[in-house]
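Have a look at this one.
Then we have chain A:
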Amino acid sequence: MGPQDLTDTMIRLEKVAKVFPGASRPAVDDLDLDVGKGEFVTLVGPSGCGKTTTLKMINRIIEPSSGRILIDGADVVAVPPHELRRSIGYVIQQVGLFPHRTIAQNIATVPALMGWDAGRIKERIEQLAALVGLDPEMLDRYPAALSGGQQQRVGVARALAADPPLLLMDEPFGAVDPIVRKRLQHEFQALQQRLGKTVVFVTHDVDEAILLGDRMAILNVGGVLEQFDEPATILANPANAFVEDFLGGERGLKRLALLPVGEAQGIRWGPVVDVSANPEEAKRVMEEESTDWIGLLEEGRLLGWVDGSAVGTGPLRDLVPRPFLVTLGSDASLRSALDAVVTSHARVAMVVDQGLYRGMLDLEGISEEITE
Partner candidate 1 sequence: MMAQASPLIDWQWIWRNMGEILDRTWQHLSLTAVSVALGLVISLGLTAVVLRWRRTYTPITWVTGLLYTIPSLALFALLVPIVGLNATNAVIALTSYTLLIIIRNMVAGINGVPEPVLEAADGMGYTRRARFWRMEIPLALPVIIAGLRIATVTTVGLVTVTAVLGLGGYGYFILRGLNTFFWTQILVGVTLSVVLATILDLAFIWLQSALSPWARSPK
Partner candidate 2 sequence: MTVWESMREFLSEPSTWSGPDSIWVRLGEHIAVSVAAVVIAGILVLPLAVWLGHIRKGSAIATAVVNIGRAVPSFGVLAIAFLIFVQIGAGIGEPWPVLVALIALAAPPMFTNTIAGIQTVEPTTLESARGMGLTEREVLTGVELPLSMPLIMEGVRIAFVQVIATATLGALVAWGGLGRFIVDGFAQQDVGELIVGAILVGMLAIAAELGLSATQRATTPRGLRVGR
């Protein structure tokens, strides 16, 4: 959930509005939004919803027509804009690396502006290069020599250089191809988990927002806030037709992608017995579960399964089990589980955690989650 009291709030937007000169409608109209410290909030919406305008009002690239914005309790207009911006990391879609400076010089921009000494800057640059996965050889090259993905990494490193508590990002991964984008998204997610920065992230891609955000703010044209909540919650209960529409099709599946298997209610033991059990026990279990196969365990480890007809009178230990094609860990998503269920012969997904069998999920168990 969001911040409970003001001291946990990093950014507060109070009745913020923006009307551009000559425009007939406001770009942003009366927006209230709170972002907690360490929270990753995504701003999503169609063109014209004011998400980028809103972002740019936080660091005063655009000045609001009315309302106020507080960062860590202080009004943003209290300090000169250039001072404010030195404590906020800013990453834009086209990156805007300074072409006449080397990568190292680009990254060192804000620390240099703040007067850090050369040694400290050098250390920090090396640290950041490692953090964002940049080859140190690149540091003395110029931006023109780097690929799109590499440039984006430099953009992120540059924003993090002075270790700002807040990061503003405007479609930062939009200008690269889908494969690179996926990689950058996952890397940034991992980075964010390590650093715990407060991030406000603008994107038009709802799937990106669902993947990355702790909370998602869905904006409608004119900066109207339609829903602001955790992605899984929004997917389960869209506030209105607009949100439902915007989330796109396969909402159920998208939600499943967010839910880990380990927390699924529908997990159960299923037709699995230890190899030391006697064959009669196995037959009984198969009958109870109405299956024609049985899974075998040895010391808690899942060996595989055998066809029901193979179970005779001899010990189960003598049977040769066939391994399950797919097993999932507890942190796999329910969507992967669904995929496993659909593609497996037995129509089940076996959950194994650190080698030990946890339980299984079948179609019924998974659909319980969707309809919750």
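Regarding candidate selection, all candidates are chains of the complex that A comes from, given by their letters.
The rule we apply is simple: a residue touches a chain if its C-beta (ideal position, glycine included) is under 8 Å from a C-beta of that chain, and two chains touch if they have at least 3 such contacts; residues count from 1.
Note that the structure is a prediction, hence the values are computed from the model and not measured.
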Selected partner (touches chain A in the complex), from 1 or 2: 1
So, in the complex, the side of chain A touching candidate 1 is made of residues 59, 61, 82-86, 88, 90, 92-101, 109-110, 113, 141-145, 155, 158, 168
